[in-house]
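Supplied in structure tokens, the structure appears directly below.
Only one protein chain is missing from this complex, and each of the others stays in its spot.
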Amino acid sequence: MRITVTVDGTSYTDDVEPRLLLVHYLRDRLGKVGTVVGCDTSNCGACTVHLNGRSVKSCSVLAVQADGAEVTTVEGLATDGALHPVQQAFHDNHALQCGYCTPGMIMSTLDLLSENPDPDDRQVRLGLEGNLCRCTGYQNIVAAAQDAARRLREADATAGGAR
Amino acid sequence: MIPSAFDYVAPTSLDEAVDALVSAGEDAKVIAGGQSLMPVLRLRMAAPTVLVDIGRVPELRGVREDGDELVIGAMTTHHDVAHDPLVREHARLLAEAASTVADPQIRHRGTLGGALAHADPAGDMGAPVMALDGTFVAVGPAGRRSIPAADFFEDYFTTALGADEILAEIRIPKHSGWAAHYEKFNRVAHAWSIVGVAATVAVENGTIAQARVALTNMASVPVRARGVEELLTGRPANADTIREAAEHAAEGTSPIGDGNADVEYRTHLARVLTRRAVTTAAGL
Partner (left out) sequence: MTSTVDAGTTTPEPEIGKARSRKEDEHLLTGRTKWTDNLVLPGMVHLAILRSPLAHARITNIDVTEARKMPGVIAVYTGADLAEEQGSLPCAWQITPDMKAPPAPALAVDTVNFAGEAVAVVAARSAYEAHDALEGIDVDYDELPVVLDLAAAAREGSDLVHPDLGTNVSATWIFDSAEAGTGGNVEDAIRDAEVVVERTFRQQRLIPAFMEPRSTVVDPTGPQITMWSATQVPHVLKLMLAMSLGIPEHKLRVIAPDVGGGFGGKLQVTPEEVVTLLVARRLGKPAKYTETRSESMAAAHHGRDQIQKLTLAARRDGTVTGLKVELLADMGAYLRLVTSGVPILGAFMFNGIYKFGAYHFSCTNVFTNKVPTDAYRGAGRPEATFAIERIMDELAAELSMDPLELREKNWIRHEEFPFATIAGLTYDSGNYEAATARAKELFDYDALRREQAERRERNDPVQLGIGVSTFTEMCGLAPSRVLGSLAYGAGGWEHASIRMLPTGKVEVVTGASAHGQGHETAFSQIVADRLGIPFEDIEVLHGDTQTAPRGLDTYGSRSLAVGGIAIVAAAEKVVAKARPIAAHLLECAEEDLEFTGGRFQVAGTQKAVALTDVALAVFAAHNLPDGIEPNLDSEATYDPDNFSYPHGTHLCAVEVDTETGWVRIRKYVCVDDIGHVVNPLIVDGQVHGGLAQGIAQALYEEAVHDETGTLLSGSFAEYLLPSSADLPEFTTDRTETPATGNPLGVKGVGEAGTIASTPAVVNSVLDAVRHLGVRDIEMPCTPMRVWHAIESAQGGAR
């Protein structure tokens, strides 16, 4: 089946098997290895990307279902070599160790903050319940999310509300 | 893991979808949000030869009012059900339960109709729809038919839907202004419900004017706790009423035992959680 998907701003057209998982399309066909597979029961969230602006687990979406859609992966966040505020917050707060869960964690954090720009500790923790991490114990991830929230609100304020 | 190979069609109208399902035959499966189906396919617990994707049928999405009913398109996501102002106003219980399903990513893709049609006894959405006396509208080659919630769930992963039928919408009688709470008990936040209790009440002048209660994972299908409802209706909204009523929570249930809960514990949980669900719903 022929599909056309825009990924991180670039449009790709490919012939794919219907059963090809979106995460495998990204990794194996497009070479976007930033998005990874961590499980086979859609629990771990390591494969999280944005599909038409909302976080989804790309292991549980078929590439054919993404035909005509816009996908953002972790590789589409940094602009002109500068880290996105969420990425920067993760770095500054030591919110990653091995880094395997990190792209998914970042994409989920972004989604959370787009819906709730000022989450408290509990809201962050619930907002990230779909992303498992085995290294960090989550504490620094929660701190990073709230730090990122603050940076995004400040950037928003500076930009006069236009983002 | 990787699913077995299948053919795939993505109809753009309900009629087209029904036709596709009919012509695909026995080994076809409908895919909605895919959040229940994809793990099944990836683990090769099912190997359909054709997937009929109803995700591009516009009339299957969205929430609207139709007189004294809410009409929720089957492809409406859990996220949208949880946030929709009409649902929150007229079927609060549904919104409460939808916000507890799995995790945010799954709620963005998973749909109300898909979850209900999948009929996992541990799925959270069946009990609220039961409690709200919902009606399931199925569309097939013979046309549309309405299935009351009580008749929809037949067994584990088995509903009254025919193999050539698509669940198109769920109709919920308006319960405008009713308070609601879905009490979900699981071991970790992203885990399936061990037991869930859906409770919604209309409290007037300190009296429980009306109550609806249904249970998740206390049988192979969601169970309406009519015994509890009877002992709540018309009674003062206080702890004693609720405690007495909740003692009857396990009536009509046939819970299974598993690693998370044996039968004795599950039954006990049903009573405790029913008491808590109704208490919270009643604002006490």
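Letters A and B mark the chains as written, and numbering starts fresh at 1 in each.
Criterion: contacts are C-beta pairs under 8 Å (C-beta built on N, C-alpha and C of every residue); 3 or more make two chains touch, one makes a residue touch a chain.
Quantities reported herein were computed from a predicted structural model and do not represent experimental measurements.
Only one residue in the set A:44, A:63 or A:110 touches the chain that does not appear here, and it is A:44. Touch with the chain that is not drawn comes from one residue among A:5, A:36 or A:148, which is A:36. Looking at chain A, the residues touching the absent chain are 17, 19-20, 27, 32-41, 43-44, 46, 73-75, 77-78, 83, 87, 90-92, 94, 96-103, 106, 121, 124-126, 128-142. Although one chain is not displayed, chain B still touches it through residues 1-2, 4-5, 39, 43, 103, 185, 187-192, 194, 259-262, 265, 268-269, 272-273.
The rule is simple: only the chains that are shown with their structure count from here on.
Computed centre separation for the pair chain A/chain B is 29 angstrom, with centres defined by C-alpha atoms.
The part of chain A that touches chain B in the complex is made up of residues 1, 17-19, 21, 40-43, 45, 48, 51, 54-57, 59-62, 64-65, 67, 108, 111-112, 126-127, 129-131. Chain B makes touch with chain A in their complex at residues 1-8, 10, 31, 34-35, 38-39, 41-43, 51, 53, 55, 79, 102-106, 108-109, 189-190.
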